[in-house]
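Quick one: the structure is below, questions incoming.
A single protein chain has been omitted from the complex, and every remaining protein chain is retained in its original position.
Letters A and B mark the chains as written, and numbering starts fresh at 1 in each.
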Amino acid sequence: VADPIITLTTDFGEDSPYVAAVKGAILTVNPAARILDLSHQIPAQDLHHAAFFLAEAIPFFPPGVIHVVIVDPGVGTERNLISVELGPHRILSPDNGVLTLLLRKWPLERAVRLAEPRYWRETVSATFHGRDILAPVAAHLSLGLDPAQLGPPVSTVVELPIPQPAIDSSGVRGQVVFVDHFGNLITNIPSHLVPSPFTTEVTIQGQQPRWVRTYGEAEPGTLVALFSSGGWLEIAMVQGNAAQSLGCGRGAACQLSVAGQACK
Amino acid sequence: VADPIITLTTDFGEDSPYVAAVKGAILTVNPAARILDLSHQIPAQDLHHAAFFLAEAIPFFPPGVIHVVIVDPGVGTERNLISVELGPHRILSPDNGVLTLLLRKWPLERAVRLAEPRYWRETVSATFHGRDILAPVAAHLSLGLDPAQLGPPVSTVVELPIPQPAIDSSGVRGQVVFVDHFGNLITNIPSHLVPSPFTTEVTIQGQQPRWVRTYGEAEPGTLVALFSSGGWLEIAMVQGNAAQSLGCGRGAACQLSVAGQACK
Partner (left out) sequence: VADPIITLTTDFGEDSPYVAAVKGAILTVNPAARILDLSHQIPAQDLHHAAFFLAEAIPFFPPGVIHVVIVDPGVGTERNLISVELGPHRILSPDNGVLTLLLRKWPLERAVRLAEPRYWRETVSATFHGRDILAPVAAHLSLGLDPAQLGPPVSTVVELPIPQPAIDSSGVRGQVVFVDHFGNLITNIPSHLVPSPFTTEVTIQGQQPRWVRTYGEAEPGTLVALFSSGGWLEIAMVQGNAAQSLGCGRGAACQLSVAGQACK
């Protein structure tokens, strides 16, 4: 049987020593742990970005992996650190909303608040709980510790306000909720709200992207609409950067609508 | 015997969830696979950059490693996905030219087109074949699957047009083909075309760099010519950035010549 896997998702960047210190703190407790980087480039303290990232990444992992998430603007304050199960997935994180979108897929299970310092580093700093608490706790779990030993159960966790698409007879108004590395704009409009995509008019910032199934179906530079690999309406520029080209990012300022299925 | 290694080379960046999803998809099929990041910072959709990167990296690996390359502007279109052997190296990639420079070192062997969905994820998206096809196929290979099971053989693959140095009695005209992280300019002029480097005049953008064996042989700020660790004529600025300083990048716009061996 393979050694246990601990994944890391942080906003630490790689120029600073924080990722390295977390890895050392894990290996100090379990030298056999296999550490897997998911990202250290979550934008600083961006909980919405982290929540979307996790919802599109964690579901693809097999059971038994321990996922550590360290995006923690409230480090050292009253916010809790938690260990939760969501379906087959176990996650350690601050209780600050990063699980919001995963909670739409699975109910909260076996959630506990980390409260047992015996599983932490001996000295806990005020500003680096990722290294001093989450890392050693993850390593103890990877050695087989029962999560129930980590602290008392919690029944709810913090959730972020997530903008919902507005639906009326004229169609659907939505928002960009994630801008990816290529400048593709992922929206909060799921594919089931656009049952006949190729005959439905999409408008973003006054422009009408052309419907395609995949990027390569239009010429470079074309603004296209398609469904993302996660099942969301996505606006992209073929071999270009839609976010830059439209001057458009996450949030309500970027005007996005999908015409009602009756029109056209 | 050590667990099998699967390497990843992508243009996904690390702010997006794509790298993580690929890693999860691999581990879902083979939880014992050792995943090794080569790069996720290939410039977006830049096949020439990827081809050079692979030619300078893959040859240093031992046999038995499975290399997955996901730089795939044509995802979801007619382009093939392939599994190939080049010397002792096995690579999975889109058939889009990323293997061009490796093919100068080894002939194409045991090349097949991926055509057997039984080795893919159950649902295959139109825009993320890295996660849905390449990742699970790599994991199956790491479990010992015979590549011949993946699909029918192919006898040729796509090659990129690569600029060749022009040689005449006055010398050699070449091009920058790669700009590295330090702003060093790697050219397409191999060392054997410059048999007497220290007595040969190099000109780039009207300037004559000084020949050195290694960077530290000249003062900081000096423009130097040397042979790269891969055996190419390289133009560098000591403890500086030659690309920025010369305003010079990949391609024909950057004027580069090496005087004939007769002239000084």
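The criterion applied here is as follows: contacts are C-beta pairs under 8 Å (C-beta built on N, C-alpha and C of every residue); 3 or more make two chains touch, one makes a residue touch a chain.
Quick caveat: nothing in here was measured; it's all calculated off a predicted structure.
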Of the candidates A:H89, A:R131 or A:R250, the residue in contact with the absent chain is A:R131
Just to verify: which one of B:V75, B:A126 or B:L226 makes contact with the chain not shown? B:L226
Subunit A residues that touch the omitted chain in the full complex: 3, 11-21, 23-25, 27-28, 31-32, 34-35, 37, 44-45, 73-77, 79, 125-128, 131-132
Subunit B residues that touch the omitted chain in the full complex: 2, 5, 7, 9, 34, 36-43, 49, 52-54, 56-62, 64-65, 180-182, 213-217, 226-229, 239
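We take it that only the chains that are shown with their structure count from here on.
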Distance-wise, how many Å sit between the C-alpha centres of subunit A and subunit B, to the nearest whole number? 30
